[in-house]
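With one protein chain held back, the other chains of the complex are shown just where they sit.
Chain IDs A and B follow the sequence of writing; residue 1 opens each chain.
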Amino acid sequence: MQISILSMSIAALFYIAFFILAYGLVSKILQYKNTPAPLKIPTMPAPTTQAGVVFRMSKEVVFFESLFKSSKATWLFGWLFHFGLFLDMLRHLRYFIDPVWTWVIIIQPFGKYGSILMFIGLVGLLTRRIIVDRVRYISSPSDHLMLVLLLSITSTGIAMSFYLGADVISVKSFFIGLMTFNIQNIPSDIVLISHLIMVAALMIIFPYSKLLHAPGLFFSPSRNQVDNAREKRHLSKWAEDLEKN
Amino acid sequence: MADNKFDTPEIREYPIIPKLQRDVMSHSKPFIAKESHQEPLGFPGELVDDWHDVAIKKMGDLQSKYRSLQVYLDSCVKCGACTDKCHYYVGTTDPKNMPVARQDLYRKVYRRYFTFAGKYFPKLVGATDLTKDVLDDWYSYFHQCSQCRRCSVYCPYGIDTAEISMAAREVMDTIGVGQKYCNEIISKVHKIGNNLGLPGPALEDTLEGLEEDVEEETGVQVKFPLDVKGADVLLITPSADFFAEPHVDGLIGYAKVFHEAGISWTISSHASEAANFGMFIGSYENMRKLAMRIREAAIELGVKRIVFGECGHAWRVAYSFLNTLAGPWDFLDQNYPIPQHICEVTHGLIEDNKLKFDKSLNDDMILTYHDSCNVARASRMGDKAGGQFVIPREVIKAVCNNFHDMSKDTIKEGTFCCGGGGGLLTDDLMELRVKGALPRMEALRKVVEDHGVTHMAAICAICKSQFAKVFPYYDFSMDQIVSVHQLVSNAIILTGQDDENDENDGENHPQQDIDEAA
Partner (left out) sequence: MAVDFFNNSEVDVSLEVNGKSYEVDEEGYLADLNAWDADVANAMAEADGAPLEDNHWEVINFLREYYEEYQIAPAVRVLTKQIGKRLGKEKGNSKYLYELFPYGPAKQACKYAGLPKPTGCV
């Protein structure tokens, strides 16, 4: 079988994107992990046990609890987008596993509508960024472009799922091929190709942008520390060294 | 004398989010520290020649030492959730007082020198070089943050602007650009032992005066011990408690509580200061040096417990950092929390029925309570999360008949800073302090109108001084701020006290003078 230049290029792009994403993310996570937190700074009231911290963090990750406290509109659009993204990513698992797990089959229709949630959320967030003077003030071009990129990925996805259709069998064999280093042809469908190029771009940007909020949350001392400063002495390495002087 | 060339914001009936007005507070800058304030702290006396390179190097150093800083610089998505949460933004409408915009003053430099995107696509991600203008903005706006942590409550990632402000101030100190107020004070503590520069003999004289006053008032010899070896409790309290009003009325309250409970206690002339301004300037070394004075005093006096008086940021450093900075405290009595807050002590004694009160002695007041920012969001009292909200209120309710909380979004974890915290309680920042008090003033105005509240109680020296100063700008009187232990002092019945019935017209009532003034 002749592999098209397009397929080769997309394959190469995804290998590079995956490498950058993995390398960038792992090095950032290691940096966060290896940087000491010399002082106890949980935002109080904070949990007094480790289990409590897990619960607090779960509420942040799943429900965006703090954002809910601060701005209902941002919470609604932000949560719709992220929840839709989560559903849609689960749905996309079917392109990477064979045979497809039952639960992935079951959630397919939900995942499909996840894209609609994403779309609504993103339009809401972009609108807010443009019309609210405070949010406009703090936005850089990259903040707008990030939303435009996500919106474009979502829109091309919606177009394929609901209107244009795509040769999902070939897409799947392309990605399975990528994973097994046995490159297959990708359909030369302009909507599909632009969808994929933009996803690869997102993967590349991820570790060098504010998308680091995803791992960052887990390392945020104000959220992940236990409130037990009086009971247990907390001492970082460099602070300990300071005591020796 | 004081520069009053600004308008006090109007109390709004419905606090809506104000429209931003660019750079309206860019002129607000505190006095610069002089060489004599800088050098005792280990900082250069004036701007160093290669300040740009020194600053960038220091930024890198701090990022590698503080996970908070590194994670917070990377994680902000500019969602805008914090933009209306800072009292200084609400009061000034200057967009650089929005927490994220304040952080961005630092973040844009971080991005330029430390991130791929900022190095190669600065315009795209809003990265800029560290220039004189940027430094100017830093000096102005990182001294418009009271490190109250309100933004961190509302941030989906818990980003705490206080951490960024502390880092920025440390970078500025390192290049020789310090703030006079904080650094002058820290140098005094290094030298004398407290923020005021109150030497031992003056402290002794002041405490003797208080003993006389209390005896005159109550007929009971309540001691105010200084440097007593072998006392059980070492009281660490803000030096404002010795000096200012209504702070001193709180100190009298602690003394009466200790006396009545039969707890032997002492103040130390070596560690006669609870506040630790090292935190405000983000300097771990200075903070530790100040905290070590407490350890030295505890060892020297051979005490068993350490109790802190009413002081907000001090309680943060005490509760959250003292074990780290000056621990381990294995030589103290492990049956008590180390350190303990005076409200915890009083609350415990109330629960055990060890104190007697006549609540009617506070009937001339209808109280509300201001949660001090650093007690609320950076510390705890008692053994349950949120005890810092419950315990002071229970103390107030045990000694007063009339109490009403302010509206829900302005108290507890959502409390507004008084406007003078974080090293900003200085006359050269009066405009900022008045404007920053706006959200609290609005909440207070509401309970005054709805419930006839006459006084607001607080447990922080800064809050008390700040409100005494800014109240008149909002048509309150300076004596409407009271100490929580002042209320305790008013209502407590000491064993052997002169007959109450003869005098409950207010004679034995420190509150009386100021009520007349009000």
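Quick notes on this one:
Everything below uses one rule, namely that a contact is a pair of C-beta atoms (placed from the backbone, for glycine too) under 8 Å apart; a residue touches a chain by one contact, two chains touch by 3 or more.
Worth saying up front: this structure is predicted, and the values here are computed from it rather than measured.
Counting contacts over the entire complex, the absent chain touches B.
Which of B:I185, B:A271, B:L349 or B:V484 touches the hidden chain is settled by the complete complex: it is B:I185. In the complete assembly, the contact with the undisplayed chain comes from B:K29, out of B:K29, B:H190 or B:K359.
The hidden chain makes contact, of the residues B:T8, B:S239, B:N286 or B:S489, with B:S239. Considering the full assembly, B:C311 is the residue among B:L235, B:M279, B:C311 or B:M406 that touches the omitted chain. Contact with the undisplayed chain is limited, among B:V177, B:I411 or B:V434, to B:V177.
Touching the omitted chain from subunit B are residues 1-2, 27, 29-32, 34-36, 46-47, 132, 135, 139, 176-177, 180-181, 184-185, 188, 194-199, 201-202, 205-206, 209-210, 213, 238-240, 242-245, 247-248, 273, 275, 311, 425, 427-428, 461-462, 464-465, 469, 478, 513-514, 516-517.
The working rule: only the chains that are shown with their structure count from here on.
Computed centre separation for the pair subunit A/subunit B is 39 angstrom, with centres defined by C-alpha atoms. Interface of subunit B with subunit A (complex): residues 17, 19-20, 63-68, 70-72, 74-85, 95, 98, 100-101, 104, 115-117, 121, 123-126, 149, 152-160, 163, 284-285, 288, 319-321, 323-324, 327-328, 337-339, 376-380, 383-386, 388-389, 413. Residues of subunit A touching subunit B in their complex: 28, 31-32, 35-41, 43-48, 52, 60, 64, 66-67, 69-71, 74, 78, 128-129, 132-135, 137-143, 145, 208-210, 212-213, 216-217, 219-223, 227, 229-230, 232-235, 238-239, 242.
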